[in-house]
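One structure coming up, written as structure tokens, with questions to follow.
With one protein chain removed, the remaining protein chains of the complex are shown where they sit.
To keep things simple, chains are lettered A and B as they appear, and every chain counts its residues starting from 1.
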Amino acid sequence: MVAFWILAPIMVIAALGILFVRKAVHAALLLAVVMISLSVLYLTLEAPFLFAVQIIVYTGAILMLFLFVLMLVGVDASDSVVETIPGQRATAIVGGVFLGVLLTVGLGQISLGTAVGLDDANSGGNIQALANILFSKYVFAFETTSALLITAAVGAMVLAHRERLTPKATQRSLAAQRLVDYEESGAHLGPLPPPGVYARHNAVDTPALLPDGSPAPSSVSRVLTARGTVRSAPAEADAIEQIEEQLGWAPHAGRDGAVPASTTEEAPATGGDHE
Amino acid sequence: MNDVMPYIALSGILFSIGCVGVLIRRNAIVVFMCVELMLNASNLALVAFAKQHGNLDGQIAAFFVMVVAAAEVVVGLAIIMTIFRTRRSASVDDASLLKY
């Protein structure tokens, strides 16, 4: 009974907390407190199987499911404390208190006598005893439960499933849409590229362009330059040639052999001439 | 006062608290939690009575309640998700179009 008297106030306080906290996630955590305490109470009530099931199914599965949904709905969303239905809160509290008093006082009137205890029933082990009953007396209900679970699973899938009605938007269609919006309502196209560097392509083997339109040789990895794999798209073909010219190479020469280090050094200087 | 009576009383108190929670909270998920609280309270009573009568049927009933609660939570949360998806709200008061 010691465990009970310790846990019971904790449970009541936690349960009351569910009523008063504003964030749903706090409520879920308080509920977890109640449920874990409850599992301990099961243990004191000689129900070790339910103790395990309570932890695993309720606290482990169901409550986690609640938390998942809270993530989806929005963890931070907190309830407004203003009651919108007139009289609802007062009536509910009065009714709830009345119900609690009625249950405790009403049930307290019953004289139960001494508890029989489960020592006899659990003599062969609690789980074995439960299994005996479950697979004999309650086997039909047990089998029906499976149908219920299957139905619930399918139902949840049907409810959660969302059919895609329109094809997924591509980069191209998004850009086109931006232009259409600009034309129709003058919506901003988005910021212009910042000054200094202009890219025609975002691949690593394509050099960036300087403000005067010339490619920036330092923007391409030296390794790539050395391998001669710079240039990927035809649009950049002349730019590459320009780079190679500035580098002092014969066209496509770089592919045949290693690039002399000295020529690589010159490139920034050439670029500097332009400025 | 015997061994089981405090459990019964605790069960009643928890049930009442869950009941008030259902009535005053507006977030559908919290309301659902309160329903679970009520189910747990009744489970406690079942297990306590099982001990009182030295009969495991109460524990079996609690077990079934858990199973049914699991199924219920799955479907209920899916419904809440669906409503939230269309209405961008999880408040039970917002789903009040079905009226006079």
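Heads up, the rule we're going with is that a residue touches a chain if its C-beta (ideal position, glycine included) is under 8 Å from a C-beta of that chain, and two chains touch if they have at least 3 such contacts.
In this section, contacts and distances are computed from a predicted model.
Of "peptidoglycan glycosyltransferase", "Molybdenum transport system permease", "ABC transporter ATP-binding protein" or "NADH-quinone oxidoreductase subunit L", only "NADH-quinone oxidoreductase subunit L" is the UniProt protein name of the chain excluded from the display.
In the whole complex the chain that is left out makes contact with A, B.
Within the complete assembly, A:Phe98 is the residue of A:Phe20, A:Phe68, A:Phe98 or A:Phe135 that touches the hidden chain. The chain not displayed touches chain A at residues 85, 88, 91-92, 95-96, 98-99, 102-103, 106.
Across the interface with the omitted chain, chain B contributes residues 19, 22-24, 26, 92-93, 95-100.
The criterion applied here is as follows: only the chains that are shown with their structure count from here on.
Separating the CA-averaged centres of chain A and chain B is a span of 26 Å. Across the interface of their complex, chain A is touched by residues 2-10, 12-21, 23-27, 29-30, 32-34, 36-37, 40, 43-44, 47-48, 50-57, 59-60, 62-64, 66-75, 77-82, 84-85, 90-91, 93 of chain B. Residue ranges of chain A in contact with chain B, taken from their complex: 1, 4-5, 8, 11-12, 15-16, 18-19, 24, 27-28, 31, 34-35, 38, 41-42, 45-47, 49-50, 53-54, 57-58, 61-62, 65-66, 69-70, 72-73, 77, 79-80, 83-85, 88-89, 91-93, 95-97, 99-100, 103-104, 107-108, 112-122, 126, 129-130, 133-134, 137-138, 141, 145, 148-149, 151-153, 155-156, 159-160, 162.
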